[in-house]
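The structure under discussion appears below in the form of structure tokens.
Heads up, this is only part of the complex; the chains shown haven't been moved.
So that you can tell them apart, the chains are marked A and B in the order they are listed, and the count of residues begins at 1 in each.
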Amino acid sequence: MSEVNASNPIQYTIKNEPFYQPVGDEVELYESAYATKMPVMLKGPTGCGKSRFVEYMAWKLGKPLITVACNEDMTASDLVGRFLIDINGTRWQDGPLTVAARIGAICYLDEVVEARQDTTIVIHPLTDHRRVLPLDKKGELVEAHPDFQLVISYNPGYQSMMKDLKQSTKQRFGGFKFDYPKAEIEAEIIAKEAGIELSIAEKLVQIAQRSRNLKGHGLDEGISTRLLVYAGQLIAKGVPAKQACRVALVTPLTDDVDIWDTLMTAVDTFFE
Amino acid sequence: MSEVNASNPIQYTIKNEPFYQPVGDEVELYESAYATKMPVMLKGPTGCGKSRFVEYMAWKLGKPLITVACNEDMTASDLVGRFLIDINGTRWQDGPLTVAARIGAICYLDEVVEARQDTTIVIHPLTDHRRVLPLDKKGELVEAHPDFQLVISYNPGYQSMMKDLKQSTKQRFGGFKFDYPKAEIEAEIIAKEAGIELSIAEKLVQIAQRSRNLKGHGLDEGISTRLLVYAGQLIAKGVPAKQACRVALVTPLTDDVDIWDTLMTAVDTFFE
């Protein structure tokens, strides 16, 4: 058990360079955004590399990274902190957002649209000229460390009338659009991460592309880069490609028998 | 009362080989998935042997198994852990997922689709390249033990628009499809588990198959292997087969008088 002092920035540092293949000018743009400490919003489909990008940028900029997976039951206290009962009465414990603001980390709120409104409102004073975080329950006003930056991600495909960011939240962020990498780049990523031949990786990417064309026609999302890596890893362990695709690409994606058959037919086209 | 140290892996070890009859290549495929520590999703109808399969694989791989039956009132804290009030103030207690991540167990979240979203989101960082579990409330980042693997099950028949896994969760798992075993295998299982003659077990399986054809036509699910074992056990205790079927196969399945009669007629065909 590696219990740590929450305020120690070392533990949040990315030690090794994450593998990230740029797809455009996003790295330079992000560096400029970070230079002005502009809050940043990453948009794009599931598993296309948004989290990996933030990790890569944190590593490149040499800044600690604190990631919070948002969900609909998360409260503002989960971000900001709370009082715990101690032998000496109540003791305040900073939440991840407060820690990030104090130590000057990049704070990454993953899938922020899932969070309840109080969680998104709490970031407002950190995202305008004030750059402060009021801990109302504690009566403290935390001024953000000069290195602190806020990054959020969300998947536009999910958002509905009921669950969307308010305009007054959206208009506090610069926006980066992400998509699946181009075929050649995606194949390279898979070959490298799974340890398989490029020719096999290319076939996997082609299967994925067929599934992505089915988005909105029976599939909510196409096969992600992450699942392609899974398939590659099974193949690298000696599992026949067809079975690997069934387990890693087709079965997780759909419960519909017809769509399942359609996808398996696509698999058969490339691996028999 | 056998109170135990939660971090002691011994207690979670499967001591005796569970009876499991493979129906395809699922055992070898699972071994490959485990070798890459790929998170695994088991899909299939009620009582077809998903839980038994995980238990068997944990025994075969010699790994501890921690099972959590999910439900709609379960919170992320139920999985991850919480602070308890102690004589010295608050004391942290690991939840089952945290224990599994620390000791390198297979963690099996049964019927995960029943759980609230925060429960499913909490597993995200454990199911990508990071393999970490942030205990936000404690300010600790648990790195998963190299032997740790996450397995979830769900029943596609149950899932509705309101209650389904998010794509960003689904696309973190390799998928295994399960169904009831083939007739001969199912009969063998029942004969062995209930201690009855194979000929009687075969009749029970035939009754079950008739009920399974009624799925969607008045029945939500067909008779499960588990109920067949119950019927067999009553017969082994000397209960006449017809009464045993009434108690174990028909009455639990339906409140509809007509369906009840239809099923009892099927019973009459095999046992009079």
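In the analysis below, contacts are C-beta pairs under 8 Å (C-beta built on N, C-alpha and C of every residue); 3 or more make two chains touch, one makes a residue touch a chain.
On a predicted model such as this, the values are computed, not experimentally measured, just so you know.
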item: Whole-assembly copy number, given 2 chains displayed; value: 6
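Everything that follows uses one rule, which is that only the chains that are shown with their structure count from here on.
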item: Angular offset of chain A relative to chain B [C-alpha, multiple of 5 degrees]; value: 60
item: Cα-centroid distance, chain A relative to chain B, in whole angstrom; value: 30
item: Touch list for chain A against partner chain B, complex; value: 1-4, 6, 11, 46-47, 51-52, 67-74, 78, 82, 84-88, 91, 93-96, 99, 110-111, 114, 155, 158, 220-221, 223-224, 226-227, 230, 233-234, 237-239, 243, 247-248, 250-253, 255
item: Chain B residues within the chain A interface of the complex; value: 25, 29, 32-33, 35-36, 38, 41, 43, 75-76, 83, 85, 88-90, 102, 116-118, 121-122, 124-125, 128-129, 134, 136-143, 156, 159, 166-168, 170-177
